[in-house]
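Every protein chain but one is kept in place in this view of the complex.
Chain nomenclature is as follows: A, B and C, assigned in order of appearance, with residue numbering initiated at 1 for each chain independently.
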Amino acid sequence: MSTTTELTLRAQEMVPAPDIEYGQLAPVLIVIGAAVVGVLFEAFLPRRARYAAQALLAGLALASAFAAVVGLAATGRATTEAGLVAMGALAVDGPALFLQGVILLVSLVAVLTFAERRLDPRAHGRHVDSFAAEGAAVPGGEGEKAAVRAGFTTTEVYPLLLFAVGGMLVFPAANDLLTLFIALEVFSLPLYVLCALARRKRLMSQEAALKYFLLGAFSSAFLLFGIALMYGYAGSVKYAEIASVVADTNRGTTEALAGTTGNDVLLLVGGALLVMGLLFKVGAVPFHMWTPDVYQGAPTPVTGFMAAATKVAAFGALLRLLYVVLPGLTWDWRPVMWGVAIVSMLVGAVIAITQTDVKRLLAYSSIAHAGFILAGVIAATPSGISSVLFYLAAYSFVTLGAFAVVTLVRDAGGEATHLSKWAGLGRRSPLVAAVFAIFLLAFAGIPMTSGFAGKFAVFKAAAEGGAGALVVVGVIASAIAAFFYIRVIVLMFFSEPKVEGPSVAVPSPLTTTAIAVGVAVTLVLGVAPQYFLDLASQAGVFVR
Amino acid sequence: MSFPLLTAVAALPAIGAVATAAVPAARRTAAKWLALAVSLATLVLAAVVAFRFDPGGDRYQLTESHAWIADFGVRYELGVDGIGVALIALTALLVPFVVLAGWHDADPLEGRTPDRRWRPTQGFFALILAVEAMVIISFAATDVFLFYVFFEAMLIPMYFLIGGFGDRAGARDEDEAAKQRSYAAVKFLLYNLAGGLIMLAAVIGLYAVTADQLGEGTFSLQAIVEARQSGELAMAQNTERLLFLGFFLAFAVKAPLWPLHTWLPNAMGESTAPVAVLITAVVDKVGTFAMLRFCLGLFPEASAWATPVVLVLALVSIIYGALLAIGQRDIKRLIAYASISHFGFIILGIFAMTSQGQGGATLYMVNHGISTAALMLVAGFLISRRGSRLIADYGGVQKVAPVLAGTFLIGGLATLSLPGLAPFVSEFLVLVGTFTRYPAAGIVATFGIVLAALYVLVLYQRTMTGPVRPEVERMPDLRKRELAVVAPLIVLLVFLGVFPKPLTDIVNPAVEHTLSDVQKTDPDPEVEAAK
Amino acid sequence: MNPVNYLYLAALLFTIGASGVLLRRNAIVVFMSVELMLNAANLALVAFSRLHGNLDGQIIAFFTMVVAAAEVVVGLAIIVTIFRSRHSASVDDASLMKL
C-alpha cells in the first residue's frame, strides 16, 4: 500500500505530468478520437451497418470539431487569448483556428461526396460508392468479383479521412518541427491509402497511390533532413526558440550554439529543405509533378478533398514557418519564393492549356493557384497573411465543388473525365454545366466570384509588399489560364453534344448539398466578401 | 436618404434577367414579352434619371455611397455626370430595340425537338438584360473597383450571347458555323479578359499608391481626384504612366483601338445582329467612357504624356478601319470595321483635350450607338431574309423591298455622317475640337469622311441597287415589328441631328469638369472676331 | 568528437538514399532508399542532440523510426497491391498517367 503510494508520489515528483489544455485541443482530439472509434466500428459493427454509422460518425465528428473551433474563436483564442498549448507544441491562434475551421468545413463537405452512393449503377442490387469493394483484391480478379457480389464496401475510408483531417488540423498549428513532421505523416499516410481505393480504373488509382507515396516519402525525407539541420543550427525544434536564435537574440548562450550558429549554411540549407517539403505538399513547381497524376488517378471525392484540404493545411504550415520561424531570413527566402511563385503560375497555366482530362486540367490549375497564393505569402505583411487565409478559404470550396461536379458526368466506364466527352454538356444538362462554369469562372478570377476576391486580395497584398512585378506575372498567368477555363466552357456550351456522349447522373442530396455549398460560398465570397475578409484579417496574427 | 435611383436603373434589368431566365421552357413568348417589358421599364427609369439630373448642379449627382469591401478600400459608390447620364440613357434606349429586333433570333431551330430543359430563348433575353444591368452600373460607378468588377463581369454574358446565339445566316454548314462562332466568342473574351487583367494589375497598383500616400487605400474617383488636386496625392511620374497604361490598354481593347481591334469583326460578324449592336453600340462604349472618366480623371499628367501616341493610334484606326471596311465582303464585318473607324474618332476627340473634342466624343458615343443600331439591325433583317452575309449575294433589293432599302440607306447615311443626322454633329465637333489643338490630326481625320462615303455607298450600291437578283425576288419588305425597331431609331437620328441641344446641355458641364481635371482649356482663337 | 564528421556521414547517406530513389526501378528498393534517407536524418539528429546536449534530437529520431514503420506498413501495402495487379514491382511500369 504505502509503497505504491510512495512510488506514485515519487513518480509524480520525478516525471511531472505535462499540462495539456484539452479544451483548446478539442477539435483535434474529437477528430482523432472519432477516427479511432471508426476503426473500432470496422472491427465490431456488422458490415451492413458500417456505411451509415461511419458516415454519420465522420459527419458528426467534423461538425462538432468545427463547433469547437468556433467556440474557441468565440472565446477570443484567435485574437486576444491566443497562445501555445500542449507544452508549446501547438499554437492556438488566429491563423490556426481559421485554417482549422476551413479544413473542417471542407472535410465535412467532402464527407458528403464520400458518402454518395447513387452515381454508379447498382451492383447486384446494392448501391455502391466511389471506393473499391475490396482494396486488396486484384483489379478485375475473382476476389474483386466476389467482394462486389458480397456487397463489400471500403468503409475504412471514413476513419482514414478522419485521421487525415486530424493531421491537417495539427499541421498549420504545429509550433515545433517535430509536431510538424508527425502531423505531415499523419495526414499523408491515410491519403496515400485513400488514393488507391478507386472503384473504377483501379490500375490508375493504384499507380496514383504509388507515385504519391514514393514521392511523398521522398519529400518527407528532405523535410526531415531539413529539420535535423535546423535543429543542429538552433539547438531546439521549438519555433520560438529557433526564431530567436535566427534573430541573434540568444546566440552563443551555450558553447555548442556558438559553434553552430556561426555556420549559417546549416540554417540556410535546413530552411530550404524544410520549405521544399512544404512546397511539395502545396504542389508548387518544381515539386508539382505528382499532382496531375495523383489528381487524375485518385477517386474523385478523394481528389477533391485532397486538393482542397491539403493545400489549406500545407499553406498554413508554410505561412507559420516563414512568418514565425524565419522572419529573420526574409531577405533570403523571398527571392527564392519569388522564383517558385513565378514558375508555378506560368508552368501551371501554360501546361494546362493542352490538357485533355478534366481532372488533370484542374490539377494544373491548382499548380497555378499555388503560385498565386505564394504571391500573397511573399508579401510578408499582415495583409499578406490574411489574404492567403482568405484565398485558401475561397479556393478550397471552389475546388471541392468542381470535383464534385466531375463525379456527376459519367459514361459506361465510370466518370467521363476526358474533355471531349464534355462537349455539349450545356445542352443536355444546363444546370450542371452552368454550375461547373461558375466554378471555372471562379478559378479564372472573374469578378463577382470568390476567385476574384481572393486573387485581388493576394495581389493587393503583394503589390503593397513591394512585389509589383509578381502581380504583373500573375496577371499574365491569369490571362493564359483564362484560356483553358474558357475552353471548357466553350466545349460545354457551344459544341454539339456527342451522340454517344456521357450522361449526367442524378445525385443524391449529399452531392447536391456539397455542390450547392460550393456555389454558395463561391458567390457569397465573390459579392460580399467583407465579413470573411474581416475574419481573415482578425485571424492574421501568429502567436510566437 | 433618397431613393437609390441609379441602383434601381441597374437592378431592374438584373432582376428582369433572373425572372426571364426562370420562365418555363414552354412559355417562350412570355419570356420575350417579359424581357421587352423590363427593358421598357428600365427606359422609363433612365428617363427619370435624365430628368432628375440638373446640368447646372454638382458634378456627380444622384450619388449613392455604401460600404462594400472595406478591406480593399472599396465602396459601392454611384453617381452620374452628364456623360454618364447620356450613356445610361443610350443603353436603356437601345436595349428594347435589341430585344425587339432579336425576337426570333433565339427560337429553336425548326425541325428539331426542343429539349425540355434547354431554354435558349429565355437565356438569350436574360443575358441581354444582364448585360444591360452591368453596363448601366459601369456608367454609374464612381468607384474604380466597382467599375472594374462590372467592366469585367459583363464579358461573361456577352460571351454567351456571341458564342451561344450565332448568326443563322452562316448556318449552311452548322459545324463550321459553330466553330467560327466559338472562335469569335473566345477571341472576344480572351482579348477583353487580357485587357481587363492588365487593368487589374493597375487597379491594384492604384490601391497600393493611395494606401501608401493617403494612409488608407481608396478607389473612390472623387476622393482620388480631390487628393490629387490638393496635392495630398502625388504619384511618381513613372508610376502614374504605368498605371495609366494599364487602364488605357483595357479600355483600348474594349473600345477597340487599332491594333487591338481584331476581335470586333469576328464578334460582330458571328453574332446575331442585335447582339452585334449590343457589342458595338453599348458594351464598347464602356471603354471610351472609361477613358474619359478614369484615364483622364485619375492620371491627367500621364494622359497628356500619352496623348501624341494615342492620337496617332486613333488616326490609324480611323483610316485603317475605313479602308478595311471598303475591303470587306461580309456586310456585318464591314459594319464592324466602320465601327472601328468611328471609335477612332471618339478616342481622337477624347484625347484632343478640348471641349469640342470631348463633347463631340460623348455625343459620338450616343450617336454612333443609335446609327450603328439602325444600320446593323436593318442589315440583320436583310441577312435573315436571304440567309447570307456576303455582299455579293445581294442586288436590287431596293426594287423588292423599298422600305428596307430606304431605312438601310438612312442608317448608312448616318454612318457616313450626313449633316442633318445625329452623327454629323458629333463627328464635326470631334474634328473641330481636334483641329484647334492638333491641325494635322484634324486634317488626316477628315479624310475618314470620304472613306466613310465610299464604304457605305459601295455597300448600298452592291446590295440594294442594280438588277434584281433571282434570289431576292421574293424578299418581303420590313414587317411591322421590324419597322417598329427601325423607325424610332431613325426619328432619333434626325432629331439629334437637327436639335442636339438637349444632349449638349447635359454633356457640356461634365466635359468642362473633365477638362479641368486635366487642367486644359480650349485654345483661344487667333483673331477675336467681331461678333 | 567532431560532430561535423557525423554530419558528413549523414549527408553521404542521405545522398546515397536519394540516388537510390532516382536510380533504382524496383519499388521496394526505392522505398528502402527513402528509409535510408530518413535514417541519415536520424543520424544527424542524434549527432546534433549530443552536440547541443539536449534530448530533442534523440526523441525526434525515435519518432522518425515510428513514422518509418508506419510508412512501411502503408508503402508495402500499396506496393504489394500494385504488384499483384501488374506482376511487377517496377516503378517505371506504373506510368499509365502522363502528359
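The criterion applied here is as follows: a residue touches a chain if its C-beta (ideal position, glycine included) is under 8 Å from a C-beta of that chain, and two chains touch if they have at least 3 such contacts.
One rule holds for everything that comes next: contacts and distances are computed from a predicted model.
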Chain not present in the shown complex, as UniProt names it (candidates "Sugar ABC transporter permease", "NADH-quinone oxidoreductase subunit L", "Heme exporter protein B" or "Multiple resistance and pH regulation protein F"): "NADH-quinone oxidoreductase subunit L"
Shown chains touched by the chain that is not drawn here: A, B, C
Candidates A:269, A:434, A:516 or A:541 - the one touching the absent chain: A:269
Of B:15, B:323, B:390 or B:484, the residue in touch with the unshown chain: B:323
Selected residue (touches chain absent from view) among B:355, B:371, B:415 or B:514: B:355
Among B:29, B:237 or B:461, the residue in touch with the chain that has been omitted: B:461
Those residues of chain C which, in the complete complex, touch the missing chain: 18, 21-23, 25, 30, 91-92, 94-99
Where the missing chain touches chain B, by residue: 187, 190-191, 258-259, 261-262, 320, 323-324, 326-328, 354-356, 359-360, 396, 398-399, 406, 413, 418-420, 424-425, 428-429, 431-433, 435-436, 439, 442-443, 446-447, 449-450, 453-454, 457-458, 460-461, 464-468, 498-501, 504-505, 507-508, 511-512, 522-531
Touch list for chain A against the chain that is not drawn: 210-211, 214-215, 218-219, 222, 264-265, 268-269, 271-273, 275-276, 280, 285-287, 289-290, 292-293, 331-333, 335-336, 339-340, 347, 350-355, 480, 483
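We take it that only the chains that are shown with their structure count from here on.
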Longest centre-to-centre distance from chain B, chain (CA-based): C
Separation of mean Cα positions, chain B and chain A [Å, integer]: 45
Separation of mean Cα positions, chain C and chain A [Å, integer]: 24
Chain B and chain C: spacing of chain centres that average the CA atoms, whole Å: 64
Junction residues of chain A, two or more chains touched: none
Chain B: positions in contact with at least two other chains: none
Residues on chain C engaged by chain A in the complex (per definition of touch): 3, 7, 10, 14, 17-18, 21, 27, 30-31, 34, 37-38, 40-42, 44-45, 47-49, 51-54, 56-57, 59-60, 63-64, 67, 70-71, 74-75, 77-79, 81-82, 84-86, 91, 94-98
Contact footprint of chain C on chain A as seen in their complex: 135-136, 138-139, 177-178, 181-182, 185, 189, 192-193, 196, 202-204, 206-211, 213-214, 217-218, 220-222, 224-225, 227-229, 231-232, 235-237, 254, 256-257, 259-260, 292-293, 296-297, 360
Touch list for chain B against partner chain A, complex: 67-72, 115, 117-119, 148-150, 152-153, 155-156, 159-160, 163-164, 174-175, 178, 181-182, 185-186, 189-190, 193-194, 197-198, 200-201, 204-205, 207-208, 211-212, 217
